[in-house]
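A short worksheet on the structure shown next.
Here the complex is missing one protein chain, while the rest keep their positions.
Right after this comes subunit A.
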């Protein structure tokens, strides 16, 4: 697949973010092409999760800008000046982004089907029938067509995470953030979740930001690997380069 890097869908520019006295991102800039699959690897605390959370508007950057699909995410341009964006603006841009969480974060009081139909009905304004149709198709795709009446507590972690993936996919985001989606799973359940993500990735129609510790998975799925440490990107390149003959001693150690 050809990637059009001259017209990035995501542009991080000089992003800094601190939590208290801890600086987790340090003047970081990054472009991501439409449909590109980017894997973020690196030690914990390196800022890779924060990068995804900023994009999902779960954290606000202290400095710098993020552009999504040609528009500022956290800012609005008014008379050539950057103003903080209001909730309405965030709401509009956020519709292009989806996220899968480490802890799944399914809604425990809703069954699987409702978990997946709730946002299409109340956010996208689909009819119940339409939403159900999409949800059923998506749940079948992630292999959970038989579990639609179950509640999250009745499912294994791997199944819950697949529901979460279906729930995010029915919103049809252009960009999806996968935040260490297998870290909370028992080892024997990791495979089923990664298989689903690989399948989605192979369809190509989505930009993916994958924060992961699964090196084999990153190598297989990603077009580009970013190695992060200390709030900065230390090295990046295609998987063969990063895993084959890394130039950077820190990356090799990792």
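By definition in this document, a residue touches a chain if its C-beta (ideal position, glycine included) is under 8 Å from a C-beta of that chain, and two chains touch if they have at least 3 such contacts; residues count from 1.
We adopt the following convention: contacts and distances are computed from a predicted model.
Novice: Missing chain's UniProt protein name, "YeeE/YedE family protein", "Fe(3+) ions import ATP-binding protein FbpC", "Ectoine/hydroxyectoine ABC transporter permease subunit EhuD" or "Ferrous iron transport protein A"?
Specialist: From the listed options "YeeE/YedE family protein", "Fe(3+) ions import ATP-binding protein FbpC", "Ectoine/hydroxyectoine ABC transporter permease subunit EhuD" or "Ferrous iron transport protein A", the omitted chain resolves to "Ectoine/hydroxyectoine ABC transporter permease subunit EhuD".
Novice: Which of these touches the unseen chain: A:168, A:200 or A:234?
Specialist: A:168
Novice: Check the options A:26, A:65 or A:95 and report the residue that touches the missing chain.
Specialist: A:95
Novice: Which candidate, A:58, A:136 or A:195, sits in contact with the chain we can't see?
Specialist: Within the whole complex, the residue contacting the unshown chain is A:58.
Novice: In the whole complex, not just what's shown, which of A:31, A:118, A:133 or A:223 touches the removed chain?
Specialist: Answering carefully, the residue with contact to the hidden chain is A:118.
Novice: Thinking of the whole complex, not just what is shown, which of A:4, A:29, A:44 or A:105 touches the missing chain?
Specialist: Of all options in A:4, A:29, A:44 or A:105, contact with the hidden chain holds for A:105.
Novice: Which residue numbers on subunit A touch the omitted chain?
Specialist: 56-58, 87, 91, 94-95, 97-99, 101, 103, 105-109, 118-119, 122-123, 164, 167-168, 171
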